[in-house]
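All protein chains but one are shown at their positions in the complex.
Entry: subunit A
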């Protein structure tokens, strides 16, 4: 499976794991240094100075920056040292695809191995391993790059935390704002820990390690959402995120157990023992999914186990990627600082769910893929509808993130492996750009409410126009006839094409919906993104006081915005003069056997089409144009309402007030969960607390009182009377006996002599008697 070009001195099988391991561990080192150097002293009561806190920031940024350089080196090594996989070329026509199909059935280049074995329990080996393929390399470069950008951006954004901070969200009882020492170093500490965990998740060679780092990114997310933990809303949001994720992780554990108990391993690749992928899609079986590998007697049971494993794994992804019905935590997670929202809650961590589905793609049966597609379709529509009514700039972006994650899940579920992961990568760039732009705006006007903004493009042009690029990228702006566009154009078109292709091979009306929902979603996406941009940057300033104080952000922040904008524009493009692009890189990692058109076993009319079929002109052209039309339609609608003001938003709200209420309240999901889970849980705990207080406590108290009474009775009867009485009686007896003897002590010497003589005679008599009878006799 390795490159044929072994003549070069650099062997990627050994260099890549080393380079990526260093890139992975550097942020951990930064975390440890900041913890030992800054957080520990602060816990002991010390206070880090301004300069020292700055150093902490530079330390963390340096570490992740070096990781980024190493990741790019790894990418270059990968591109130059490994032979392009046969599937790598994107086939323009079906004919070419057919011709190449002979070569398709070979697994992609990957390197897997073990850094360190943590423990071995019988068959179960828990190890820190690696599985490196083109997807790992691409994601590594993506995460380190965005993380570096966010680290640099935060130096400007978090500068208030350098010295004593006044939190204007919290009023103390005496009417002032809450004062506290700055936590700049702690922010960087958590960011470093997050980077380490996220990179570990990408590098992981087995699902057990994935799960460990899955939980680590979860706890980092908890720390970062709760960064302003003095605010009740922030600590509430942090708890909510953590608890909702546990629900998903429960399903994930079930999936892991199903896989492990059937396959006896959780390794992705083969190292000494065959991994999951090669067991489930063996070469002998033409890389088709072989349910018999699950080892049970009946074929139905095997299939059911595979389905359970797939859906279980997906449950974890539903939690982490904020899919319906566990999407409610992500909007609240915006309580964290904005750079965190950009890095953790839009670009990387929430995309980990999509990544995991993509990574474990070989184990999903068509029915499990259908579940993924349906959940994705529901999520993307639901979140998009909520986003059009939100006024909080970060909440709009949060719902947009949920919606875009829904797109990715939908694409993966419909068989568009490369489309989904390609959208993950492009989305990471433009969504982190959008979030950092919104952070720049919030930094300038000190509010999240878009109704308080307006006209800001005059005050902060760099932010405004980089954000415009981000908006254009997310709606998939491009010119279908020329085939040029921003990054989102390529990735979103790939998804719509795949949906179109899926709808063409599956006739039933329910499956048609899986095509119409993403198309409708494209319309709504354009509508709410440009609503956001128009409300924030165009028109008259809504609040002149805030407008007057607004200013362009410092150079470190703007520089990052420009860099990300460049990526948001160009990440979907081919490298000039070659066939190399993100798509072709991803194609090199496509799991073996997943490019076949497959049909379901339980649902025979379910067909998951070959992804390359979606590039055929009769699909790609109508799909591309309809996506284009939808996006332009949404943009126009936003312009009509918010620029030309032919329609007034208030009037539309009036005429569609029930629907508006539904959207504004986020479909009442929070209220529903409150009624379904939170309140019953509270009632139950109150009930049991009542039992505790009014039944168990009195019972225990009664027992205690009874014991005390018994003890007092025993004290009176046994201790005082029997024990004390006997001891006192003995003492009195001894005393009386001694008293009666003292009369013998007359002091008369002669009398003593008589006593001696009489005693002697008595003894003599007694001894003679004893002698006679006892001894002599």
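Brief remarks on what is shown
In this section, a residue touches a chain if its C-beta (ideal position, glycine included) is under 8 Å from a C-beta of that chain, and two chains touch if they have at least 3 such contacts; residues count from 1.
Convention: contacts and distances are computed from a predicted model.
Per its UniProt entry, the chain excluded from the display bears the name "NADH-quinone oxidoreductase subunit K", taken from "Amino acid/amide ABC transporter membrane protein 1, HAAT family", "NADH-quinone oxidoreductase subunit K", "Maltose/maltodextrin transport system permease protein MalG" or "Response regulator receiver and ANTAR domain protein". One chain is missing from the display, and on subunit A it is touched by residues 741-750, 753-754, 757.
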